[in-house]
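Of the protein chains in this complex, one is absent; all others appear in place.
First chain written, first letter: the chains are A, B and C, and each begins at residue 1.
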Amino acid sequence: MHFASDNTSGAAPEVLAAVVAANAGYAPSYGAEPAMLRVRDRLRTLFEAPEAEVLLLSTGTSANSLALALGCPPWGAVFCHEAAHVAQDECGAPEFYTHGAKLIGVPGAHGRMDPGALRDAIARTGAGGVHGVQRGMVTITNVTEAGTVLTPAEVAALAAEGRAAGLPVHLDGARLPQALAATGASPADMTHRAGITHLTLGATKTGCLGVEALILFDPAARWEGELRRKRAGHLASKHRFLSAQMEGWLADGLWLRLAAQANARGAELAAGLAARPGVRLTHPVEANMIFAEWPAGTAERLRAAGAALYSWPLEPGREGARLVASWCTTGAEVAAVLAALDAAL
Amino acid sequence: MHFASDNTSGAAPEVLAAVVAANAGYAPSYGAEPAMLRVRDRLRTLFEAPEAEVLLLSTGTSANSLALALGCPPWGAVFCHEAAHVAQDECGAPEFYTHGAKLIGVPGAHGRMDPGALRDAIARTGAGGVHGVQRGMVTITNVTEAGTVLTPAEVAALAAEGRAAGLPVHLDGARLPQALAATGASPADMTHRAGITHLTLGATKTGCLGVEALILFDPAARWEGELRRKRAGHLASKHRFLSAQMEGWLADGLWLRLAAQANARGAELAAGLAARPGVRLTHPVEANMIFAEWPAGTAERLRAAGAALYSWPLEPGREGARLVASWCTTGAEVAAVLAALDAAL
Amino acid sequence: MHFASDNTSGAAPEVLAAVVAANAGYAPSYGAEPAMLRVRDRLRTLFEAPEAEVLLLSTGTSANSLALALGCPPWGAVFCHEAAHVAQDECGAPEFYTHGAKLIGVPGAHGRMDPGALRDAIARTGAGGVHGVQRGMVTITNVTEAGTVLTPAEVAALAAEGRAAGLPVHLDGARLPQALAATGASPADMTHRAGITHLTLGATKTGCLGVEALILFDPAARWEGELRRKRAGHLASKHRFLSAQMEGWLADGLWLRLAAQANARGAELAAGLAARPGVRLTHPVEANMIFAEWPAGTAERLRAAGAALYSWPLEPGREGARLVASWCTTGAEVAAVLAALDAAL
Partner (left out) sequence: MHFASDNTSGAAPEVLAAVVAANAGYAPSYGAEPAMLRVRDRLRTLFEAPEAEVLLLSTGTSANSLALALGCPPWGAVFCHEAAHVAQDECGAPEFYTHGAKLIGVPGAHGRMDPGALRDAIARTGAGGVHGVQRGMVTITNVTEAGTVLTPAEVAALAAEGRAAGLPVHLDGARLPQALAATGASPADMTHRAGITHLTLGATKTGCLGVEALILFDPAARWEGELRRKRAGHLASKHRFLSAQMEGWLADGLWLRLAAQANARGAELAAGLAARPGVRLTHPVEANMIFAEWPAGTAERLRAAGAALYSWPLEPGREGARLVASWCTTGAEVAAVLAALDAAL
């Protein structure tokens, strides 16, 4: 009953098999292996972006931070949701990579930036001339930190606020496959056609060992991206093991199937939670992350029963919890945690 | 005939098997998996350093740069051999991680810093008070960039220059297993007993997919190291795949066996080269890297025959070349490249 | 009628005379001139801090940023009022000097951080372990950005929140003389006895040409402070002109007299504004900065009449304004702007 995070899961068998296959023999290092070209071309096709450039990195934090460094100067502001991963969970990596940019949190219900609030934040920034930080970049997260999913139109509405101010727009897609699976949107519609210029396509959480693609829809950014990746220590020498993961994951629609599985288990879990007395879903469940509140002490009893999850205290007598379904979560695991919940409540 | 670099080789079967085995089921993320504790304890035992702390990273550049950032302030000088990897081949990663430290190249024959030159460089630095950068850290490479091997006594002599000035001393051990195999020295004698405070233990080149251990002999540096690793985007979420590689690699002396194999093939190759007329070894061959010079055009003919290697022009009529034997290089490959060389000369 | 900022005023005659006097002959450079020792000793006496160290800088932004860099690591959080100068008006200088620290805005009425809100912000920060930025430093502004003045007890209450978490506490005293003049508090009670560890003592606004003292109550920070000042390009070669200003300004209580003059004119102005129909003071006026709101269009008419001030639109029909009295503002200037206001309303 592992619901603490989708990164407690392993790699999909197909991905692992691709890694094993890639181990045979010698291969050029540092991304010069032929598989990297295939990965790039596959992503160009999938995203209908024939000019896009691709850099592989081993973590989401590095991919996000590198994207922000490419789009925002050291004296710039990055506009993000106030609960965004880049703002809350990366220990200042964006500030490190950008050499000191300022992240400005934009409010919005259920993890979605409010477009009007974003517009206001952009308008306020730089209004003091040289005395304040300047408008730098917008970054949007989809699936959001609250587990909600933005439609292409919602992404486009936020991106439009940035583009109207001349800003590049990054999408943190640590769980983009889940967002695509949930909406049925095409990768192109969800990203560059909606105004996204830099994309972190997360693969680690959804079936890989550790690889993320930074997709640059403006190919002119590639060389600077390569230099920044190298000096951050993120250019893998045996890079073939990154490209192999990505190639295996993208083959035959596996990436979207794995995401759909995670979403399906998330939906089952959400339905089960919502049906329990005393349990309330605190955000709409639209992908594979579930946020709920329930009587205090419930999480402790669930853990005693063998479940892994996050929880935190709320007002007296209540507690909040986050459960995440993974690509490999089974219906039996969902049923088991719901049964444990029945016993715990 | 792949002699361009040891990073064109794959992973040893035992290491790959460990990765496959680690994929089963769920595991805590971000280094909280039980295997990480086993890796730490194994390294403590192997290095006879019961208090040492260990951070795993996916690249040597990040491990080196993180070590330098832990030991040298932004206004400090890092003393290294003038051909050191940190100075020449990391695109400014040490400067990035340290926030601007200055690398000061120290001369020395065959990749070894001259202790007197190191002493002079340290003495000169900071002599101008607040106007110049301050003494920061010493970093030593073993196996050196010239393919030579430092004995524990040689490491200790260099480290002593740093320690006499109160400086921490880093060892870039991208090929430390080869140095240990070549000298028969114990890991402890080669490192902390010789005055080393921070160690990059490279595993990628010698049989892993991509993992390096940063060993902190002063355990007080651990927490800052963890924070710096995280904000550099180098804390892997599915960290189990790093610890699995390291655990498999360290088991049953595999790491030293693989290094010894590489050295043995290097020695065969060196002997073969030295015996060819017109070929001269430019550095003593003490591990798995061979530097030679030979008639111009030779490298091109070798490549036409299917060999991979590095070469560069020298004075008219001559060229320099680097060939590296890997853990998986076979005697047949060595024989083949020598035969090709006979044809090329 | 110059009320835009106290930095549109010049230097007090005594300060200018000190600069002129300092010009005679040769003097050691880079702070080695005898006057610097006198300045240090004078500040030690005035602040009853016999061990304190002093660095002079030419701007408040550099003094503040240097203080933050001394107290907060690159992965730390600086807790400040959400309208603080360091957060809003220094173009990312704190992020630059600290190598990427994150400024966390704490709310509070009339420019004062709410102690409970500060406590909550500190408590939240670092709770996520290695994934988030760590608690770094607290910075308090007095006179606040809203023109209010903290008593020593109020400073102490805020500093206590920081100290309870083990954090150093900086005071941005760009207008500290005004705060001292307004409260009658001793410099010691307002600063180190209230828990302040790093102080920016602003002199530029209150009668100097351009000099600020960074006072380090922990003398162990001096050397690192000197190095950071030098590499920021803030170690003046002809440093005698900084120490001369400071010496002239501190002599015979001039600094507090100038501040008291500014406060007195501020009080007259505030009284005059409050007495006008349609004008409302939006913050208590406790020093030399006045914030008001009045009918839209008033500021434009005042400017047409020759007054300099800041203004901004509010809800329909109203506008906000800031007026600052300087050390050299005369009663006649106050009367003139009030007369112009009567005509404008």
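What we mean here is this: a contact is a pair of C-beta atoms (placed from the backbone, for glycine too) under 8 Å apart; a residue touches a chain by one contact, two chains touch by 3 or more.
Note that the coordinates shown come from a computational prediction; the quantities given were computed from them, not determined experimentally.
Enquirer: Any idea which of C:76, C:92, C:152 or C:225 touches the chain not displayed?
Expert: C:92
Enquirer: Sort through C:10, C:115 or C:320 and give me the one touching the missing partner chain.
Expert: C:10
Enquirer: Would you indicate which residue among B:103, B:121, B:137 or B:324 is in contact with the undisplayed chain?
Expert: Only one of B:103, B:121, B:137 or B:324 touches the chain omitted from view, namely B:103.
Enquirer: Quickly run down the residues of chain C that touch the omitted chain.
Expert: 2, 5, 7-11, 16, 19-20, 22-30, 57-63, 65-66, 90-93, 95-97, 204-205, 209-210, 227, 230-238, 240-241, 308
Enquirer: Need a quick check: the contact residues on chain A for the chain that isn't drawn.
Expert: Within chain A, the residues that touch the unshown chain are 30, 73-75, 99-100, 130-131, 134, 224, 226-228, 230-231, 235.
Enquirer: Identify the residues of chain B touching the omitted chain, counting contacts across the whole complex.
Expert: 74-75, 88-92, 95-96, 98-103, 128, 130-134
Simple rule for what comes next: only the chains that are shown with their structure count from here on.
Enquirer: Taking each chain's centre as the mean of its C-alpha atoms, which one lies nearest the mean of all protein C-alpha atoms here?
Expert: Minimum centroid-to-centroid distance belongs to A.
Enquirer: Just the number, please: Cα centre separation of chain A and chain C in whole Å.
Expert: 42
Enquirer: Roughly how many whole angstrom separate the Cα centroids of chain A and chain B?
Expert: So the centroids are 34 Å from each other.
Enquirer: Indicate the residues of chain C shared as contacts by at least two other chains.
Expert: In chain C, the residues touching two or more other chains are 74-75, 99-100, 130-131, 134.
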